[in-house]
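Below you'll find the structure, written out as structure tokens, and then a few comments.
Complex shown without one protein chain; remaining protein chains in place.
Showing chain A:
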Amino acid sequence: MKEIILFIALALFMVAIFLILYRVIVGPSMPDRAMGLDTIGVNLVSAMAIVSIILSTTAFLEAILILGILSFIGTIAFSKYIERGDIIERKRDR
């Protein structure tokens, strides 16, 4: 019973990721795509947690944290590129 519920949750996460993928591909503006990629990262974190429950292991917990960190930094880099045009500056202009 528990396994069935977990697999249904995984399938729902897959459906959500495909729906977000539509927004990433079609999305009319760049912020739409950045938001879509961030949401895909969050959904992947949740799906990885469910997979680690199904496999009944704690070996994925570090991978979950690392994926959260990398998704955060990637989203910040994307949004800085969209806002400023460059990601890494040499000197602050104020």
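Simple rule for what comes next: a residue touches a chain if its C-beta (ideal position, glycine included) is under 8 Å from a C-beta of that chain, and two chains touch if they have at least 3 such contacts; residues count from 1.
Going forward, contacts and distances are computed from a predicted model.
Student: Which listed name, "Multisubunit sodium/proton antiporter MrpB subunit", "Corrinoid/iron-sulfur protein large subunit AcsC", "Membrane protein" or "Acyl CoA--acetate/3-ketoacid CoA transferase subunit alpha", is the one UniProt assigns to the chain that has been left out?
Tutor: Protein name of the absent chain (UniProt record): "Multisubunit sodium/proton antiporter MrpB subunit".
Student: Pick out the residues on chain A that sit against the missing chain.
Tutor: 59, 62-63, 65-66, 69-70, 72-73, 76-77, 80, 83-84, 87-94
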